[in-house]
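Every protein chain but one is kept in place in this view of the complex.
Let's turn to chain A:
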Amino acid sequence: MKRVLDVFRGRLMLSTIALAALSGCASVSLEQQMAKVNDETGPFTDGRLALARTDRERTQRAQTAADLLKAPVGQREAVHLALVNSPALQALLARGWAESADAAQVGRIANPVFSFERMVAGSELELGRALSFGLLDLLTLPSRQGIARRQIDQSQLRLASEVVDQITQVRQAWVRAVTAQQTFAYAQQVLTSAEASADLARRLQSVGTFNRLSRAREQAFYADAATRLATAGHQATASREELVRLLGLDETQAQALRLPERLPDLPKQALEPDAVGSLATRGRLDIRLAQAELQTSAQAQGLNTFTSFTDIELTARRNTRFDNESGTKSTARGFEIDVRLPVFDWGGLQRDAMNARTLAATNRLEATLRVAGSSLRESYSAYRTAYDIARHHRDEVVPLRKVISEENLLRYNGMLIGVFELLADSRDQVSTVMAAIDAEQQFWLADAALQASLIGRPTNTTLSVNASAPSGGGAGH
């Protein structure tokens, strides 16, 4: 008798261990999670993400951030800084981990229920013990674990895609901040030049060779330059602060942040459309996310066809009866199976819902596939156009303006034109330089957007055309 009980106990133990082992397969650790996200986004961010949990880790990261802040922060460094420093990004990672953990939960079976009952009837004492667990849970375990894995995948892909989004924002904010700073510095230069001319006009008036009208006209440029400088100053602050927020810098760090004086030079060559196409087909996040979603719902549907009908519960029961009067004890052992009869609800609605979900997922995948190509083409076009325009400014427009200004200076030297004609020309120079800076900004924004689109987080930038309006021949006799 006792032996039989032991055997039963042994079996129970085994199956519990087996269950634990089985369910363990669908678990997810933070390290795995981070490794996966880093695999996905590594080439994109060019750095590693990590969720800091201990003080030591936090100090280490603060140190890295401090090191990065020592030199002017380039675009690449800005991304690194965001990776190690941004609390928002850390929050994102933590949330992602939570999501994955929730998803893993699906792959586990409900814990067995142990029930104990004690009944006294007269002199009889009956102790009932029952260990029951869902048989259906157990039978469908493999497929549920599959679902869990897919959901973990899905949450990891979603996380990766959010990271990409964040990093793209960092990149673009960096571009804007550097541009605004560059524009601000340039506005200061313009002001100095305008100041010189206003000063000259003032001196001319004071010796009597200029009247009030002519002087006022020259002064107007100066006044205009001052307005521009003020606006540019605010723009520089605003875009810098946006970057500060995205990098998650604290007060001290924000003060330490230095940016390069100007945007990097344009790449020697733009990415070719072929290269972009082949890059894009390899593992786009959005497509894989849609695929994972479809697979999850397809698998869930398979499981659902079964579970929607019925539920089966297996119970091992052992009842021991003590008869105090006779002093005997008898033990009854047995199994119990509960089957929920699909009498009223055949689970049709549940299956319909699942069907619909799968159908939706299928179509979402299809939509994603179709959108992916189109948005990539648009991104590429924005990138390529911005590149061509910026290059055109660099190789054609600015040098032309330079030639004009040099030739004007020669004419000024020869007293063929006056100093105020130089000034009129300098206004054209200002708008050309502004347009050139703007064109470079557009390129770098489009570049960041294209990178995000390539990895599967379609981001499009609107190209704004800010052509300089040079005055034609005008001054020059």
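The rule is short, and it goes like this: contacts are C-beta pairs under 8 Å (C-beta built on N, C-alpha and C of every residue); 3 or more make two chains touch, one makes a residue touch a chain; residues count from 1.
Please note the rule applied: contacts and distances are computed from a predicted model.
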Protein name (UniProt record) of the chain left out of view, among "FtsP/CotA-like multicopper oxidase with cupredoxin domain", "SufE family protein", "Succinate dehydrogenase/fumarate reductase iron-sulfur subunit" or "Phosphopantetheine-binding protein": "FtsP/CotA-like multicopper oxidase with cupredoxin domain"
Residue, one of A:R203, A:R258, A:R340 or A:H392, that touches the chain absent here: A:R203
Candidates A:M34, A:A270, A:V430 or A:L450 - the one touching the absent chain: A:V430
Touch list for chain A against the chain that is not drawn: 186, 189-190, 192-193, 196-197, 199-200, 203-204, 207-210, 214, 262, 394, 398-399, 401-403, 405-423, 425-426, 429-430, 432-433, 436, 476-477
